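The other protein chains are all here in position, but one chain of the complex has been omitted.
In this document, chain identifiers A, B and C correspond to the written order of the chains, with residue numbering beginning at 1 in each.
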Amino acid sequence: MQQRRKLSQKQINQELLSGNLKTPKWYIPTMLFLGFFVVTGFAVILYMFNTGLGVTGLSRPVYWGLFITTFVFWVGISHAGIMISAILRLTQAEWRRPVTRAAELLTVFSLLTALFFPLMHAGRPWRIVYWLMPYDFARGIWPNIRSPLFWDPIAIGTYLTGSTLFLYVALIPDLAVLRDRTTGWQKVIYTILALGWRGNPRQWLLQTVAGILLSALMLPIFVSVHSIVSWDFAITPSVEGWHSTIFAPYFVIGAVHSGVSAVVTMMALMRWLWKWNNHIRPEHFDALARLLIVVATAWLGCTFLELIFSVYGREAPEIALRELQIFTWPWNLLFMIFLFTGYIIPVGFWVFKKARNNIVIMFWTSILVNVGMWLERFLIIVPGLARKQPFTFTWEAYTPSLVEWYILVWSFAWVSFLMLLFARFFPLIPLFETKESQVFTSETKIGRATVPVIYREED
Amino acid sequence: MVTENKESKFKWGMAVDIDKCTGCQACVLACQSENNIPINTEKNFKNARAIEWIRVERYWEGEFPDVKAKFIPILCQHCDNAPCEPVCPVYATYHTTEGLNVQVYNRCVGTRYCANGCPYLVRFFNYWEPEWPESLKNHLNPDVTVRSRGIMEKCTMCIQRIRRTTRNAKKNDEELKDGDISPACVDACPTDALVFGNQKDENSRVTQMKNDKRSYTLLDNLQTSPNIFYLAKIDHDKEESEHHEEGTHH
Amino acid sequence: MSKKSILGLFDTPDQGADALDGLHNAGFESHECDVLTGTPYPEGTFGEHVPQHRLFRFPLFGAIIGLTLSIFITTATQIAYPLVTGGKPILSIFAMLIIMYEMTMLSAVVTTVVGIIFESRLPKFNLGAYDTRITEGLIGVVVNCEEKDLPKAKKVFKDSGALDTKEA
Partner (left out) sequence: MATQTNIAKYSKATSELIGTTTIAPKKIKLIIMILSILSILGIVGIVLKILNGFEDKSAWGYYAATISFLLTTAAAAPMVAIAPTIAKADWVRPITRIASLFSVVGIVTALASIPLIFALPPLIVDETRRRSIWFEATNYSPHVWFALSIFGLTLCGLGLLYSSSIPDLAAMRDHGTGWRKKMGKSLSRGFIGTDGQWKSLKMRIGMMGTFYFLMLMFVNFLFSIDFALSLVAGWKDAIFPMYHAMTSLQSGIAICILAMFFARKYWGMENYIKVPQFWALSKLQLATTVLWFYFFYSAFIVFWYGRSASDQMVINLLIIGPYLPVFLGAFFLEFFVPWWILVWNPVRKSIPALAVVACLVLVGVLLDRIRIFVISWSTYSNEVIHKKFVPEENFPQFMAPSVADIIVFIGLVSLSALIFILSTRIFPLVSVWETHQSLLLTKVVKYVRTHVIAIGKPD
């Protein structure tokens, strides 16, 4: 099934550093295009800071809207990296190798972007310092540790620091490769970043152990982050549809679903942009899609449990909310889109082996998943607020304003911009893992069949 | 986990007799001018961003032609177990020893989490910098802060009045009597439907109304233990029919 | 006499292993020899001395620091200015647990990374005898020895089929 090709280390260097040692043709126009949105997006954010949150579509009961939805969405996407690199590393899945770096990178940049949202959606964003850390020595009032909004920066900060360090540690050997291939100021920077890596057995051993140890440490952090984000909602008894005990695992599984899908999107783009056909192969898409079927089904199960238990109590406000969310125009349309794009269409394709191995189909289905997952967050956050408690007098609707939509677009441009910027200077596919995979895999003949073989070290 | 502070002599509370409320909105107006609340324009109402620390909700009950209107003035319930308080990351809202739920404007960064936590929807966000017509600028109450944009605000039980009266009483060495303090809404109520007082005083009107058999609190299944007590509307028709039924039984 | 190092470059792992054997036979201690590769090989591929490390102590140490610090911060900040919110106890242990957990993990991760760098004996910007072709797939064998022993090492490299040798 797998066409393995033996590549020499020199070839691997050449292929995988092609985007780093010279600028591809499409690079500058793309960056300019994204840069336009990044710059204008920042301008819009500054305009919002200057004028006030009145420019959004938020109102009295619907105090949180598109920004928080997008925040949860990006935190969700950030779960891709550790899912791919930690879980698959611990389970020693060989096919993870070309994807780990890009997935971790997606983690770092999407978390960075996610952090923007709660901060910019605060009423007075210039005062957030004493929210994020205990700093107010003068007055002696510290952050309120009982507030989930204080858990958020701590959890996301931990996750961001952890994944950045994880990314860096795994980058060191590749930085040494770049150090050996560049000249001038670039060489100086790579030399400093590579810390003098030589590649002796001790360093390689530590690199391998570090991968496993850091994965094991990052895994619990990964689970806690989205759980804590979910508790922002779940601990509030006042909003129907938020106060559910399943939220923590539900959000985590949903995050994995959207994150891994985002990785699929990214892999397709990597294959098309840099022509890494030798490294990102249909079998990788196949493996990810099979993983996604499991994740998506578990996630659908959680959705089902959440819905069942929301109406289980047979209480009028909760039923009113579900009526709005599922049966009332225009929410019913959004709900159907969410259901079809989040599960039915993608999984419907993925059960067929041909679709799993077709990169165009995988690309579009993975995008559909993220449309659905964004809508899922929207459908959790907004209807609950719009139908708050039995005070029908104050029920409201919510339409996001143009400013909010533009900032949503900005966030996508910003993440892509950062990813491409990184890809210009650092290899997106880990060189050393690719080389390691060449060393540790082989083939054997059993009878007439050729069977791929993996080498494991003896304990 | 209700924390009753034993040090303070006061635990402020309010009783609202729904039976007496005519829905005249005098309380709303009085609150508006006492507390420097910006003018609620038509646009604000349309965007659902109006700020009313106290509002009168009107519910229709029954089928035409037998329709009844029911008015419920809703203001901050000053819950002892307020869901809005623990969620604030910066302690911009907390519970005072006198049983009030207060908002610290200086601390507030405007996450609006407290407003999501509040089941009664009595917390308001300043989406814009507040504005008044030139002619009204000199009418602002000097005892009350004008809130800037980007922060939450809510009913304070006219804490400026509470402070002023208690301070004066202390200065003059007088005992505070029931009815000495009254928030603007209570002052303005023509039918005496709103009553304010100290719940630790056994004889205060508010304590008596609290112990009335008609007394209830809003959304009591959430167990927020509010300090605003509502006295249920007396439905004369219903009572008559009940009397009638009882009569036939015996 | 000063210490010198010499690098021999080999095409295949087998040649590298031969060279290392040769060096051992020629009387070089195993701590004087080192193998440089562009990719990890299974432990002991070159018959080299398998390095020992104490990486696992670092996260444990970090976790203890983080836990202590977080217990202190969560407790002290609440006691310093006791404000009642929502009728919750001043020391809300169930909320504190979350922060303790996050800070413990953060501290453990940071110390692990410090440990990885420390145990890898990095940073060390003087590469010594090194060749950029190592990251292209050649196997480098390095000997750190007295200057007088250099010809001996060079001969071993030659015999094992070195493509090139370099001194530093």
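Quick note on the criterion: a residue touches a chain if its C-beta (ideal position, glycine included) is under 8 Å from a C-beta of that chain, and two chains touch if they have at least 3 such contacts.
Because the structure is predicted, anything quoted here is derived from the model rather than measured.
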Subject >> Which displayed chains the hidden chain touches across the whole complex >> reply: A, B, C
Original post:
Any idea which of A:35, A:134 or A:237 touches the chain not displayed?
Top reply: A:237
**OP:** Consider the whole complex, including the chain that is not shown, and state which of C:45, C:104, C:120 or C:160 touches that chain.
**Re:** C:45
Subject >> Contacting the left-out chain in the complete assembly, out of A:220, A:282 or A:390 >> reply: A:220
**OP:** Extract the touching residues of chain B with respect to the undisplayed chain.
**Re:** 1, 81, 83, 86, 221-223
Subject >> Where the missing chain touches chain C, by residue >> reply: 13-14, 17, 41-47, 94
**OP:** Extract the touching residues of chain A with respect to the undisplayed chain.
**Re:** 1, 91, 94, 220, 223, 227, 231, 234-237, 243-249, 301-302, 305-306, 308-314, 442, 444-447, 449, 451-459
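Everything below uses one rule, namely that only the chains that are shown with their structure count from here on.
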Original post:
What is the chain whose Cα centre is as far as it gets from that of chain A?
Top reply: B
**OP:** Check B-C against A-C and say which one is joined by more contacting C-beta pairs.
**Re:** A-C
Original post:
Per the centroid of Cα atoms for each chain, what is the distance between chain A and chain B, given in Å?
Top reply: 44
**OP:** Take the average of all CA coordinates in chain B, do the same for chain C, and state the distance between these two points in whole angstrom.
**Re:** 65
Original post:
Where the centres are mean C-alpha positions, what is the separation of chain A from chain C, in Å?
Top reply: 30
**OP:** For chain C, jot down the residues that touch at least 2 other chains.
**Re:** 81, 83, 85-86, 88, 92
Original post:
What are the residue numbers in chain A that touch two or more other chains?
Top reply: 141-144, 146, 150
Original post:
Which residues of chain B touch chain C in their complex?
Top reply: 1-3, 5, 79-88, 91, 93-95, 225
**OP:** Please name which positions on chain C make contact with chain A in the complex.
**Re:** 34-43, 46, 48, 50-51, 53, 55-56, 59, 73-74, 77-78, 80-81, 83, 85-86, 88, 92, 95-96, 98-99, 101-103, 105-106, 108-110, 112-113, 116-117, 119-128, 130, 132, 134-137, 140, 142
Original post:
What residues on chain C touch chain B, complex-wise?
Top reply: 81, 83-89, 92
